[in-house]
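All protein chains but one are shown in place.
The block that comes next holds chain A.
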Amino acid sequence: MNSVCGRIRNLDPRTKLVLLILANLMLFFHVAVSTQAVMVVLFLLPLVAAGRWRMALKFAVVYAVLTALGFLDPEFLGMPWLHVVSALAVGANMMLPCFITGAYAFSTTSPSAFICAMRRIHMPEAVVIPCVVVIRFFPTVAQDYRQIRAAMALRGIASGGWGMLRHPAQSLEYILIPLLMNATNVAQDLSVAALTKGLGRAGAHTSRTRIHMTPIDWLTIVVCTVPLALDIAGVI
């Protein structure tokens, strides 16, 4: 029952990969603002469908704010320093589609489905394995981050919402050092576990996870490709 629902509301990993590539092409081709807006809305729909509407809402708000900042006219307002702000906003906005599709791919794909998809498209193992390790790694980083913030609070280091903002560089160092120290340990443990279970084994690997492209997958790919293609062709 669960898996049936999951299949309907969750896209095939290969479709997610296509979305990621489309988002990167947008960045590459400097698409028009209108195309960008359409694409962002399209990219947010699968997130909503996967039940991540809170995440989708956050992205939507960030996108709206950044777009508004990008439209500011500093000369008209008589505040030339705003140029910096609007330039940064436009830059961040261009990267946002990549973040959205990336967050979607990472938060809704299980490692097993991902391995299965990568092998289906005949990706070399040297690419598959590091990608899977990264996917497996993300949740541990989130957990580690919470632990480190708790440890910082106990030490009275940059605690509270403002603490981080007052000394951003130092706070970053305090977070990054323990995070990286642990990351090396975790990476070693994971590698050892995966190796003994034959992840690197030569020869055919199989999968009990079934993935297939549904009409919805194809529809998603077509609908998301069209605006970008029209933009690149200069129609929009």
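What we mean here is this: a contact is a pair of C-beta atoms (placed from the backbone, for glycine too) under 8 Å apart; a residue touches a chain by one contact, two chains touch by 3 or more; residues count from 1.
Heads up, the rule we're going with is that contacts and distances are computed from a predicted model.
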Quiz item: Hey, which one's the missing chain according to UniProt: "sulfate adenylyltransferase", "NADH-quinone oxidoreductase subunit N", "Nucleoside recognition" or "ABC transporter ATP-binding protein"?
Solution: "ABC transporter ATP-binding protein"
Quiz prompt | Residue among A:V65, A:V84, A:V134 or A:A151 that touches the chain left out of view | solution = A:A151
Practice problem: Could you list which residues of chain A touch the chain missing from the display? | Solution: 2, 110-112, 132, 136, 139-140, 144, 147-148, 150-157, 159, 173-174, 177-178, 181-182, 185-186, 189-210
